[in-house]
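The complex appears here minus one protein chain, its other protein chains still in place.
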Amino acid sequence: MEHTVSYLGLIPLFPLMGALVLGVMHIYSCSRGKIPEKLYAGIACVGPVISFIYALIVFFQLKGMPPESRFLVHDAFTWFSVGDLHITMGFLADPLSSLMLLFVTFIGSLIHIYSIGYMAKDENFGKFFSYMNLFLGSMLILVLGSGPVVMFVGWEGVGLCSYLLISYYSEDTDNVLAGNKAFIVNRIGDLGFLLGMAFLFWAIGAGGFDYLSLRENSHLLTPGIGLVVCLLLFVGACGKSAQIPLFVWLPDAMAGPTPVSALIHAATMVTAGVYMVARFSFIYAHVPIAGTVVAWTGILTALLAAIFGMFQRDIKKILAYSTVSQLGYMFAGVGVAAYSAGIFHVFTHAFFKALLFLGAGAVIYALHHEQDIWKMGGLKDKMPKTYWTMLIGALALAGCPPFAGFFSKDEILFSALATGHTGIWVIGVTVAGITAYYTFRMIFLVFHGTPRDKEAFDHAEEAPGVMTIPLIVLAVGALFAGFLNLPSIFGGNLNVSHWLAPSLVDHHPHVGISVELLAIATSVIAFAIGITIAYRKFGMGAEEPEYTGFAKFGYNKFYIDELYNTVLIKPYKAIGSVIWKSLEPNVTDLPVKLSSWLYQKAGAAFKVFQVGYVRIYAIYMVIGLSIMSLLLSQSLN
Amino acid sequence: MFAEWLFTGFSILSVLGAIGLVIFRHPMNGAMSLVITMISLAGLYALLSAKLIFAIQLIVYAGAIMSLMVFIIMFLNVQTEDLPEEKNRFLYLFGGAVVLAPVFFFLKKVVTSLPGSEATIVGGGFGGVKEVGLVLFRDWLLPFEIVSILLLVALVGAVLLAGKRRMSQ
Amino acid sequence: MIQDYLILSVILFCIGILGVVSRRNVLIVFMSIELMLNAANLAFIAFSRFHVSMDGHVLAMMVMAVAAAEAALALAVVILLHRHKGKLDTNVFSLLKG
Partner (left out) sequence: MFENVLSVMIFLPILAGLVMFLSPVNKGVARLAGFIVATIILILGVELFIGFSGTAAMEYVENRTWIESLGINYSLGIDGISLLVLFTCAVLFPIIFVVFSTRTKGFYANLLITQGAMIGAICATDMVLFYIFWEIMLLPIFFMIGLYGGPKRLPATLKITIYTIAGSLLMLAALIYVGVSYHTQFGEWSFNIVQLSRLDLSGGYAVLAFVMFMLAFAIKIPLFPFHTWLPDAYTEAPTSTTFVLSAIMAKIGVYAVVRFVVPVFEIEFARFALLLALSGVVGMMYCGLAAIAQKDIKRLLAFSSASHMGIIALGVFCMNVQALTGSLFQIVAHATSTGVLFLFVGLLEERMETRNIGDLGGIAYRAPIFATFFGIAMLASVGLPGTSGFIGEFLIILGAVKFNVFIGFLAGTTIIIGVCYMLWMFQRVFFEKTNERTEKFKDLSLVETLTFLPVILLIIFMGIYPQPFIEKIEPAAQQHVANFSSMPETHVVDTIVPTAGLKHQKN
């Protein structure tokens, strides 16, 4: 078969092998002395780079095929097969996954290189890269998996790596707790995914449980089951992509090293939910209600996270909430059936958000692990490369034309407006304004004005080349990635959308050019307002205000963590201890306790007869004999 | 007629001996009364034409076992004050008799319901050494041998039990 | 009549039980057991005469052998008990008391 290639499975295998080798080396080094960091770094970067090269090969091979049959498959082996359920360990590369594949391996490689600088002199250098490789391998399985079950392997694998890397500095209890939180919340989402798969299988899975077969059979799905499947899968997406109500883990996940935040918690893993919804677009397209739910959840998350982002003081938390907010946009996009717009935003977001995180990492590195923006300031001249690259990233995030974020975000807002989701559009534009505000609040406070912490400022210096080069590469991406999908109004022809079209069941509304212009205009105005307010308040240097009223409420994230703690975690633990302390000894133990109590009482009652004198026992015997005789002589006649 | 008189005499003697056994406080007196019972039982065996058993009863039972008993009583040198205080033994005896009454009447009922037969002396070799020996070694050989082992074991056991404990202390 | 012998046997047997049940003196208890064995022997012999068969005689001999063995052991035990406690009272030995 022309679509079968034998190297797809190797793409995730390389980083996985790297993870294994690095892990064994690290364990070895724990007891038998150090292994030089260069060796680790070399091995760590080999896997991602080879994967990236393969990704390019895949991309060009697909490009050479006719658009309607662009896909490559590789069925490595039968994973398990029970009854009607046949799961192959199979990999599928189609336009959608190849796009994901490209930027995941590309950004992954860059961040690996960056980490060599950032993690230098860390005690567990090898462990870090082992986990990073493991993550990349899992992410590639997620992207390339030919069916939902294989995707689930990667899905959980990235969750595991996220856990391991968040709790990387595991001596500190808070970090481990953040890791636990991430894993558990992700698992809640995974439950949705799992059940969604189960429903999907029993509905249409008998004819093959991979995307291609499912897509063929998707018309057999009844609307009711379809809705259930969509909503359950979306629960999974919510967990992984930090949407309401499962977004709480992502800000805490910033406890991990900064490259981790850039790679896992901004560029790749958290977008897996969007990818998944786009993957199942053939089902979502049949169930508009599910799409509406997705879109509204997304846009409300975007709003909520943007509000939280306005009031944070930790540079990474600001970026984390910004990530949640942008993910909300993506869901709004895929929710209104503009799948390619959503995926395109995933793509551009990966560049500028990774850039911002890495830039923040460079700042943190320079300031010796200071993360509070109210203790920074005036770094513009000290770290020019970082400043300019981050500025590009910030402009892209804020949606300034012609940076990458502008085009992708605009595409989503336009789709929402065009499909008649006016409410979503209004909120989306508002969020765009807020985004511009908090992004530039951060930029102004960090790089402009006067230094607030003189001592740290004096020690700060530009990061080494191994860290700045990835920044520059990403900045180029953030600048130009948007042009890949230039809409016709700017003279482009939506290249990415057309590339993705065969994988998705996209919906292109046809509306007048005036609507498109309106969408663009409002976005630009919102950006301008946001940046102006930020400049007015923070541009000239500002002192930290007292958080009062709404600001305090927002700073404390509407007390949602506390709410979850009281409503979910405490009752959970309480139930546990009620079972253990009350139910278990008093109720379920009752049969045992009752029977032993009965035996004891009965024993005590019969003890009276055990006088110990043989003669008395003989008397008992004789009494028995006598009674028997009485009875027998009745019958003897 | 003479046999019936003999039977009456022996049975009265044996019952009296038995009653004596349970009533006398000192074991020596009890042992003596038991000897009376044994001897009268031997007489009754003779009346039942069990010649060999009559002989064995006299020699082994009334002779050997009872003299062993008496020997032990004397060996222990039991004084009256060493004996258990059995002030209310008559009460026990009475109570026991009441409890046993149903047993006795039941057994009596069973026995009397059996077909009766005259207990005249059987002539010929019945109960003689030769005849009993033939039955014993022809039909009862295995039990006989087992009994011999039992006796051997009892012998060893008795030696072990009554012997002085050197090992344990 | 054979039944007379049997009734005598029953009487002796009951008296034997009475002795076991009501007396506290170890030796008397033991002798009461001997009495019961003798009562059983009498029944054997009586039945033997009734059937004109000598199996009963053999059995009686066996009983005597067992009685002899029992006597040997029981008396050894009595000696031991007496040596331990200096008493012949069965009430002294109440290890089975619950």
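First chain written, first letter: the chains are A, B and C, and each begins at residue 1.
In this text, a contact is a pair of C-beta atoms (placed from the backbone, for glycine too) under 8 Å apart; a residue touches a chain by one contact, two chains touch by 3 or more.
Quantities reported herein were computed from a predicted structural model and do not represent experimental measurements.
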Displayed chains contacting the withheld chain: A
Residue touching the undisplayed chain, where the options are A:G33, A:G64 or A:G83: A:G83
Touch with the omitted chain, as defined above, among A:T4, A:S170 or A:T450: A:S170
Contact partner of the left-out chain, one of A:V149, A:L263 or A:I443: A:V149
Contact with the hidden chain (one of A:L39, A:I57 or A:A198): A:A198
Those residues of subunit A which, in the complete complex, touch the missing chain: 23, 26-27, 30-31, 77-83, 85, 89, 149, 152-153, 155-157, 160, 163, 167, 170-171, 173, 176-177, 179-180, 183-184, 187-188, 190-191, 194-195, 197-199, 201-202, 572-573, 575-577, 579-581, 584, 588-589, 591-592, 595-596
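Rule of thumb we're sticking to: only the chains that are shown with their structure count from here on.
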Interface ranked first by C-beta contact pairs: B-C
For subunit B paired with subunit C, centre-to-centre distance based on mean C-alpha positions, whole Å: 6
Centre distance in Å when subunit A and subunit C are each reduced to the mean of their C-alpha atoms: 92
Centre-to-centre distance between subunit B and subunit A (centres being mean Cα positions), rounded to whole Å: 99
Per-residue overlap in subunit A, given as positions that touch at least 2 other chains: 619, 622
Subunit C: positions in contact with at least two other chains: 17, 21-24, 90-91
Of subunit C, residues touching subunit B in the complex: 1-8, 10-19, 21-25, 27-28, 30-32, 34-35, 38, 41-42, 45-46, 48-50, 52, 54-55, 57-58, 60-62, 64-73, 75-80, 82, 86-91
Subunit B residues touching subunit C - in the complex, by the definition given at the top: 7, 11, 14-15, 18-19, 21-22, 25, 27, 30-31, 34, 37-38, 41, 44-45, 48-50, 52-53, 56-57, 60-61, 64-65, 68-69, 72-73, 75-76, 78, 82-84, 86, 89, 92-93, 95-97, 99-100, 103-104, 107-108, 111-112, 114, 116-119, 122, 126-127, 131-132, 135-136, 139-140, 143-144, 147, 150-151, 153-155, 157-158, 161-162
List of subunit B residues in touch with subunit A within their complex: 96, 99-103, 105-107, 109-110, 113
